[in-house]
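Data first, discussion second: the structure below is written as structure tokens.
Right after this comes subunit A.
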Amino acid sequence: MPPKYNIHTSPVPNRFQSITKSGVIAWEEGCLKCARCVKKECVYKVYEKRSLDTRQMLDTLDSECQDCFRCVQNCPNRLIQKGLNPTYKVLGDHYWTPEIISSLWFQAETGRIPVSGGGYGGPFSGPGFDAMWTDMSEIVRPTRDGIHGREYISTNVDLGRKLMFLELGPDGSIVSPAPPLVEIPLPVIFDILPWSPPREKINLSLLECAQSLGTFTVVRQSDLTPDLEKYLPHIIVHVDGKPENLPPELIKRLRMIEIPDSENVMAVQAMLKEENPQLVVIIRMPLNSNASERALQLTGQGAEVLHLYADEYGLEEVDQPLFIKERVKEIHLRLVEEGVRDQITLIASGGIAMAEHMAKLIICGADALTIDIPLLVAMECRVCRRCKEGIACPVEIDQVDPAWGSARIRNLMAGWHNQLLEIMGAMGMREVRRLRGEMGRAMFFEDLEKEIFATMGKRG
Partner candidate 1 sequence: MKTDSRLKRVLEKGHFAVTAECGPPKGADPKVIKSKGKILKGFVDSVNVTDNQTGVVRLSSLAACVLLKKEGLDPVLQMTTRDRNRIALQSDILGASALGIRNVLCLSGDHQSFGNQPQAKGVFDVDSVQLVQLVRQMRDNGVILGGDKLSEPPRLFIGAVANPFADPFAYRAIRLGKKVAAGAEFIQTQCIYNLTRFNEWMDKVRDLGLDEKVYILGGITPLKSARMAEFMSKQVAGMDVPDEIINRMKSVPAREQRQEGIKIAIETIQALKEARGVHGVHIMAIEWEEAVPQLIEAAKLFPRPQV
Partner candidate 2 sequence: MDQKSAGLNITIFFCQQLDANQDANRRVLERELGSRIKFFPLPCSGRIEPLHLLRALETGADRVYLIICPEGACRYREGNLRARKRLAFAQGLIEEIGLEPQRLELIQTTQGDQLTIDQRAHDLLARKAAFGPNPAKLQGSRGQANNARTLEPMNPGTPDVYQGVHYDYSGKKTFI
């Protein structure tokens, strides 16, 4: 039995009121102050807890209300109305939707996975990750470890190059030394943030959390400061300057390092590995139409880990971009076809906003992935990108206490981990390593539509 991996959670309150979908539009004038006032009968005690946050001029009525409408429907003078909160509507953007952001807030605050009653209320399908369903097991293909075995479902992944076979010397000894592998307990790494307010405290939050989870945070070489030293075992240094400038003693103490793809990237890898043979080198390369070719090439040249990145919307930074899941699928299948898939580790990033994206991207062929914006959202970011424009962060993320920040991210990761277990549990799988590339255990919108609906309405 492998040891159980379990992320402990504990509620971490918001510093700011969160923005919710509906708002109370209460006309106080004319209140009859009924003895049995609907406000007093609120099941959620929303009105009793009422207060005003003057930084945001936000009433707690809005963030605490669960929309049961009893007060709206029972107020004899019809003084309480509820309406759409326009601020919610403009939260985030078309991809980082208000629903995603508020779900991430909820997970970061409570450490619980979003559970709701009353069935699914969302759209039938959608673009990107929404055009895909995962499979489940039932009667003809049951699982051996259902929900109760879920603690024993492994979410560990290995990062590094794997040998396809062992080379043995004439005497039977192994001549090809196994390349270094780094094992992380869940397939998530914290990436460089695409934008953020000043990040001294933010970086500390990420590192503190990565350390407690047993995973890594990618930190730019230029952001490395002496006070981060104690986190070195959980830092992936992203070499954004000259690799020669990296102090050798630093390289020796690192477990992983990331270098941008370039013509001489293999030479840089060699140089780094010479300094520290136990170092796992990640090559960060953009997703585009050449990516599968390049991935194949780098695999052939001995690359260990490829970090395939798309933009914050999961799109390639080219004119006619493909969505990350399609390109990763293509790369994975190409490497499978060439018979080299298992030699290399693929990390994917860009547009991963929900736990389900993690599972789906792994099904499409990634071994692990990195996340960025959700980390900020865990710290109450509203994805307004004001910081990017040089405006002060409305929720003061630059001021967070690293202990608070890391606890929030930890909660979020616990939520994601548990949701990954849900998906795998339903599929009857015990290893996230086995989930990788299992496209046969998924259903794709395009295929199903073609099979079912496109033929309808025809006679016979």
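A few remarks follow.
Rule of thumb we're sticking to: a residue touches a chain if its C-beta (ideal position, glycine included) is under 8 Å from a C-beta of that chain, and two chains touch if they have at least 3 such contacts; residues count from 1.
The candidates were selected such that all candidates are chains of the complex that A comes from, given by their letters.
Keep in mind it's a predicted model, so treat the numbers as computed, not measured.
Here subunit A is displayed by itself, and among the listed chains 1 or 2 from the same complex, it touches 2. Listed in rising order, the residues of subunit A touching candidate 2 in the complex are 6, 8-13, 15, 23, 25-29, 49-57, 81, 83-87, 90, 110-113, 115, 384, 386, 389-392, 396, 399, 401, 403-404, 407, 418.
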